[in-house]
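See below for the structure under consideration.
A protein chain is absent from this complex, but the other protein chains hold their places.
A and B are the chain letters, set down in written order, and residue numbers restart from 1 in every chain.
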Amino acid sequence: MSAPSAELQAVLGRRWRKPPLIRRTWLRWALGLGALVYLAAAISSVEVNWSRVYEGLDRGGAFIMSFARPDFVTRGSDIWDGLMESLIMTVAASVVGIAISIPIGLGAARNIAPLPVYLVCRGIVALSRALQEIIVAILLVAIFGFGPLAGFLTLSFATIGFLSKLLAEDIEAMDRSQAEAIRATGSGWWQWINYGVQPQVMPRLIGLSMYRIDINFRESAILGLVGAGGIGATLNTAFDRYEFDTAAAILLLIIGIVMALEYLSGVIRARVQ
Amino acid sequence: MLRLEKLVKTYRTGDQALKSVDMEVPKGQVLALIGPSGAGKSTLIRCINRLVEPSSGKVWLGDTELTHLGAGALRRERRRMGMIFQEYALVERLTVMENVLSGRLGYVGFWRSFARRFPQSDVDEAFRLLDRVGLLAMADKRADELSGGQRQRVGICRALIQNPALLLVDEPTASLDPKTSRQIMRLICELCAERGLAAIINIHDVALAQMFVSRVIGLRFGAIEFDGPPTALTPDVLTRIYGEEDWQATIQKVDDEDAPAEVVA
Partner (left out) sequence: MPVVENAAGNRVWMRRTTGQSMLRWFGWLLGVAVFVWCWNRISDSTTWFFVWDAPRIAGDILTRATPPRWSYIDELWLPIWDTLNIATLGTILALIMAVPVAFLAARNTTPSARFVRPIALLIIVSTRSINSLIWALLLIAIIGPGIFAGILAIAIRSIGFCAKLLYEAIEEIDHTQVEAISATGASRWQVMAYGIVPQILPAFAGISVFRWDINIRESTVLGLVGAGGIGLQLSGSLNTLAWPQVSLILIVILFAVIVSEWVSAKVRSAII
């Protein structure tokens, strides 16, 4: 073997350290220190009443135990009505929301919509995404009164923001050449959408819609907290009265339905893709 | 040095990948394992260091029988067998140096390796090896910034820093262009000669194998079909291993191209 090269001589015997993620030393220290200070400040500003927490442990244990013997019967009719209302809101809101979000999704895709349409549609999407369901529900309850109508409108509005955005992104990411090939045949705009765009985005649209139905059901479970209908009101009452066995029953039903919906959407997505 | 006795591997699907393979590799011998895809070459190599558990049979590395070892003892024996992979199998998000040093993992404790505090002797050895394969300047680059040939050289360093007695080489050139392939094969064989290592090299390219190794084993349907020097690879033999095809050109190529010596950059 030849004698070690000069570069090798230079590094032999030197300690080796993994090159740091952030190269500038001061920045590395500043970020680390900043994070530490923030964490210390944040943790110290959390007031925990430990004796209250300690007292609560019994109740927590009781709650966990109540999952072993959930009570579906005592408030059976309340649970049934609430659950039906949640499901009805979910179905109706999903249908309306999906139906509206398709044109808005088309309009929010820069590659097929003219600029003014694009801006309007993107505005609607941004508004719907920035406002949480529960806040929309509060406002709609204030305007339309208590009941499932407010919940239905809330979920429809939220569906539009979710689905239009993802649909638009999907259309923007689609294969241009396929759409161009259809346009090259001399098709009209509707034919172009129908033959060039729809086949490409349809499987994902179906998948996303199924996913959104799942989310809508989960959200419908909390709308009742602000009076917008659904199982949430029953659940809230159960917690207020410390009826943990009824609450456990409701939670089990929600988990069961969500799992069933997830399974169903998995099957449907596997079939369309 | 390495001895396989009646090594059998049957996969759970029922495919018999190896049917009672007997083989012996003396110290310092470099041998090529050839054969069609699915002949069990990869399985054979992985059964030796038990990345794939053999169904039955014995593997002797020196005086140690590997197939009955527990997890701890197996790890100690794996240190004596360096492995080089087809797609390099570098941990792409780690630096070149970390990849090379990962060859020492069997020798250092968890927390030490976790903190990247390897003994100075390991670090020096890693630098020496990187210098030997011409990648010293790349030590702090991330592995996914390297070209294919460079990555394979890092893979070689990782295998060698284990200080192995045996190299298991799985298709080292399958993802490389012809010129780089030769450079890598030459490098492996030179390093084996320098350090007196035995090596088993799985390889598709028969001509390339003939160029560098002293012994060729042909595998077909999980059984040894041929075992001899590269010069004994006649068209008949290749037909026995691979099936009917015109082999003249393949063998001819060896005689033509053997001359030029390329310098590993």
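Here, a residue touches a chain if its C-beta (ideal position, glycine included) is under 8 Å from a C-beta of that chain, and two chains touch if they have at least 3 such contacts.
The model shown is predicted, which means the values in this text are computed figures rather than measured ones.
Among A:142, A:184 or A:202, only A:142 touches the chain left out of the display.
The missing chain, though absent from the display, is touched by one residue of B:41, B:78 or B:220; that residue is B:78. Which of A:45, A:77 or A:177 touches the hidden chain is settled by the complete complex: it is A:45. Of the residues in subunit B, those that touch the hidden partner chain are 49, 51, 71, 75-79, 81-83, 85-87, 89-94, 98, 102-107, 110, 113-114, 155, 158, 162, 168. Although one chain is not displayed, subunit A still touches it through residues 38, 42-43, 45-49, 52-53, 56, 59-60, 63, 84-85, 88-89, 91-92, 95, 130-132, 134-135, 138-139, 142-145, 147-149, 152, 218-219, 221-222, 225-226, 229, 232, 235-236, 239-240, 242, 244, 247, 251, 254-255, 258-259, 262.
Assume only the chains that are shown with their structure count from here on.
If you average the Cα atoms of subunit A and of subunit B, the two centres end up 48 Å apart. Touching subunit B in their complex are the following residues of subunit A: 1, 4-5, 7-8, 11-19.
Taken together, the subunit B residues at the contact with subunit A in this complex read 95, 97-98, 116, 118, 120, 123-124, 126-128, 131, 136-137, 139-140, 194.
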